[in-house]
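What follows is a short report on a single structure.
Heads up, one of the protein chains got dropped from this complex, but the rest are sitting where they should.
Should a chain be cited, it is by its letter among A, B and C, assigned in written order, with residues numbered from 1 in that chain.
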Amino acid sequence: MDETTPLLQLEGINTYYGQIHILQDSNMVIREGELVCLLGGNASGKSTTLKTILGIVRPRTGTVSLNGEDVTRVPTAHRIKRGMAIVPENRRLFGPMTVRENLEMGAYLRPKADLREEFDRVYELFPLLYERRSQLAGTLSGGEQQMVAMGRALMSKPKLLLMDEPSMGLAPVLVERSFEIIKQVNDAGVAMLVVEQNANVSLSIADRGYVLSTGRIVLEGRAEDLLENEDLRKAYLGR
Amino acid sequence: MDTFVQLTLNGLTLGSVYALIALGYSLVYGILKLLNFAHGDVFMVGSFIGFGVLQLLGGATDPVLPLWPLLIVITVSAMAGCAVLGVVIERFAYRPLRDAPRIAPLISALGVSFFLAYSMQVLFGAEQRDYDAFSLDNGKLFLSGFDIGNVRVPLLRIVIIVAAFLLMIVLWLLVTRTRTGKAMKATSYDREAAAMMGIDIDRVIVVAFVLGSALAGAAGVLFALRAPTFPAIGFLAGLKGFTAAVIGGIGSVPGAMAGGLILGFAEAYTQGYISTKWSDLLVFVILIGFMIFRPQGLFGRPDIKKV
Amino acid sequence: MKRRLAVLAALSTLVVAALASTAGTGTAATDASQAVSCSKRLKVAMITPVTGGGGFIGQEQVTWAKFAVKNLAKKTYGLNVQLVVGDTPVEKGPGEALVVAQKFIADQSVVAIIGPATSGGVASASQALAAAGLAHISPSATRTSLTKGSKLEATKFFFRVVPGDYIQGPTDANYMVDKLKADKVVLVDFQEPYSVGLADAAEAVLKRKGVSTTRLSTSVNTTDFSSLVTRVPSDADVVFFPTQQPADAQTFGTQMREQGKRAVMFGGDGANSPSAFKIPGSYVSNFAPDISGIPTSRALIAGWQKDNPSLKLGSFGPPSYLAVQVALNAIKRACTAGKGQIKDRKDVFRNVKRIRVNPSILGGTFRFSTKSNDPLNAKFYIFQIQSDGSYKLVS
Partner (left out) sequence: MSGFDHDDRHQQGSPSEPQPGARKASEAEAPTSPAVGRDEWVARHGERRARRGGVLGTLEERLAVVPWWVWLTLFVAAACTVPLFSESGYVRRVAFDTVVFMLLALGLNVVVGWGGLLDLGYVAFFGIGAYAYALLASDKYDIHVPTIALIPLVALIGGIAGWLVGLPSRRLTGDYLAIVTLFFFQVFLTATNNGDDVFGRNLTNGPNGILDVDVFSFFGWSLPRVTSTGQFSVRYLYVALAIFGLVYVALRLLNDSRTGRAWRSLREDALAAEVMGMPVNTLKLMAFAFGASVAALTGSVAAALNGSVFPQNFEFPLLITVYTMVILGGAGSQVGVVLGAIIVSVLLEVLREPGDARGLFYLVILLALVGVFRPSLRLAIVLGGTAVLGFVAHLVAGRVDDAWTAGVAEDSGRIAGWVSDWVIVPTQLAGWVPAVSYVTLIALALGLTLVEGWRRVALLIPTLYLAAFVWENVLLDAPESTRYVVLGGLLVAMMIARPQGLLGEKRVEIV
């Protein structure tokens, strides 16, 4: 195991909604440049894990560290400032704002001087967005919205990118395209946490994976090992 | 014709004050989805701060400052005072209820409104306070100006209308051009997603309260330059501003401006042409009809989410 | 089913209990009044709005009443009297006066009432006060029908030290017609009893005299009158503005000047406040001549001012002083007659009518008319506001 400080580390996380115990003793590590996927069915605690990482939900016990720094009590905005970005589930674009403004929001924490460069980078990755830059984000098609969401996240030049269900609600062709982009971004050196129900596709590009079930991490390991795992196959891959 | 011009002028004066109040309602509603019932009382406190500062500066009959600096000092101190008040209210009465069921902050707002209105009454009594702006420069503000036909447009009205519109334009620029403004818009659309972008929600909310309350403070002074103020006026002013915000589509900045003006005109014309006695009733009946047939207001987007 | 039975049982017990107790105590109301000793502390209670929209009226009245008690009770009448105040915010409506009155009725040491301040309050509380034998002397309720007319709204236990609208309205109207030669008069009311009553009284006289009148009406909370002013015809001679808030009269006047209307402002006693209403050329009526011109009153005003340095003399205060003076005098007489105790609060009431005050703070001698519980020979005086803001008696 490599001993450098992990980019993100969850240790002994227990999260509750009221009396309901959601996450139970979760531990997770993501290192620089890694592509990690977090698998789980409905209501397994995937979104809660993400929210805990982001600080939208505070764990009752356990710590969240970014770059070795304990951020458990740090509010969301300040965590984002430390080099995280997210493509949320269902994309969550700002509908009444233009594509350009959406991207601008992604770079909210970056100095204004850097904006130009970031726009160029994102438009290069998604030329379509350049064409659509003045259109309201709410009027775009699902695939286009996915691009905006990705672009928006990349605007902040994150070290760690969180993706919540990137395949949800997309046509199979677009899913494939989506994952190509994910791979591409990861290759550029951005560590990623991809939260997915679609285990097959995500494990095929990931370095490592975690499997959540009713709030517990039941499996973890290298992606290729997980692909071979009997239980997982039964549960997710239908084989 | 003269009557029409005069009534239009009346409506414009009153409407621009209503619009300033409505903006505060809309800003806060847009982001927090909270009907900030205490907003009218912030307006009232603003008018009292203006009154107090005016007295400190020698009163209208014997001011230590020339006219224009005096007006600016009064307005700016009221805006600053109200901004602080707005932040305090948000911090202590609303923030602890951020994730509570909707009714909680609403009731809290009613409580704050009551608290402010009656605190002012404890401290300063219930009577009307008159700035006596007529005494400033021997009635210059009321008597000089230019004419449209036979109708005189007095300086004070020009001041009120111009100041109100300037403030609205500044706000409009802040909201549409600056990053913080855009962050406010993003937050009002999807608070969680905005947080995920690194937008500091608490800060955005505070900014909304600062802006809204400062505008209310300015509105308080602009209003009280023409008409007396008293602690109970907050409820009424709040009701007017709130109504204006609703007409325009609560949460929408241009809507609040339009709503304020529409309400001002509606009041002026019904009072001028129909009946002074029944004008309030007419205005409210029209509003109820409006609410039923176009609940989202003129500029509001229809509420897509069901229940 | 069992539950339903239980409910029925509970219900019937309830109703029976209620009815039984009703029948039981209904006839046996034995709260007879007890005698109070005059050497102990007596209370004079004031019923007036101290908070809310009309709060300034009550606050002014209370300061004057307190001053009267302080100035007179010990020194002049040798009584140990405490002034207690019951607030009736106008927002809560006249009915609140009854609630407050019942509180004072229950307190046997309350031997006289100053107020209720508003006519509505008098109408709602007078019956209960009368049944308790409590004289109530209002310094400000002016509605005519309280003491005059076929259907009285107040009882004979009600007194007032200021004359009602039946004098003020006609006085003002006559002055407009006779002295100001008005042909066209605009009357403004505020949808509250005081101004509606006064405007009605004046309008009746004006109409009788063939003056063309326009009636405008606005909510009591309105303070920007631009559109009302716009409705004032440019050839109108007089605007009759019976407000209880002098600042409103000032605002209306400035807004008339702003819109170039030449009509003369004419306010009632409620607008009488040299510090707030100061549009030169306007008129106000008041139940007293300029009391600051009367030497004895001037001393009192100075005394009051010393206790209340931040307040300014208004028109609601001095009558409260007079009302307290009348009440104290009547209490003293009742005490003397009862040999050091007041056996029944009616004893105080019986003495009120006989009281004379000379000199009265409002000028001259004060006494009640024999026909009604109104001041005798009360007149309204009309003042014109001079260019230096002072009020000059013109009638």
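In this text, contacts are C-beta pairs under 8 Å (C-beta built on N, C-alpha and C of every residue); 3 or more make two chains touch, one makes a residue touch a chain.
Bear in mind that the values here come from a model prediction, so they are computed numbers and not experimental data.
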Legend entry - Residue in contact with the excluded chain [from C:132, C:173 or C:328]: C:132
Legend entry - Among C:124, C:140, C:297 or C:372, residue touching the chain not depicted: C:124
Legend entry - Interface with the unshown chain - residue positions in chain C: 6-7, 9-11, 13-15, 17-19, 21-22, 25-26, 29, 31-33, 50-51, 55, 86-87, 89-95, 98-99, 102-107, 119-120, 123-124, 127-134, 143, 153, 191-193, 196-197, 217, 219, 309-310
Legend entry - Footprint left on chain B by the chain that the document does not show: 29, 33, 35, 88, 91-93, 96-97, 99-108, 110-119, 121-124, 126, 190-192, 235, 239, 242-243, 246, 250, 277-278, 280-281, 284-285, 287-288, 291-292, 295, 303, 305-307
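Here is the rule we use: only the chains that are shown with their structure count from here on.
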Legend entry - Top chain pair, ranked by number of contacting C-beta pairs: B-C
Inset, instruction - Could you tell me which chain's Cα centre is nearest to the average position of every protein Cα atom shown? - result: B
Legend entry - For chain B paired with chain C, centre-to-centre distance based on mean C-alpha positions, whole Å: 36
Legend entry - Interchain centroid distance [CA atoms averaged], chain A/chain C, Å: 74
Legend entry - Junction residues of chain C, two or more chains touched: none
Inset, instruction - Please give the residue numbers of chain C that touch chain B in the complex, ascending. - result: 51-56, 59, 91, 191, 216-219, 221, 223-228, 230-231, 245, 247-248, 250-251, 254-255, 257-260, 276
Legend entry - chain C-facing residues of chain B, complex: 3, 6-7, 9-11, 13-14, 118, 121, 125-130, 132, 134, 139, 142-143, 151-152, 154, 156, 223, 226-230, 232-233, 236, 267-268, 271-272, 276-277, 280
Inset, instruction - Could you pull out which chain B residues touch chain A in their complex? - result: 179, 182-183, 185-186, 189-190, 192-203, 301
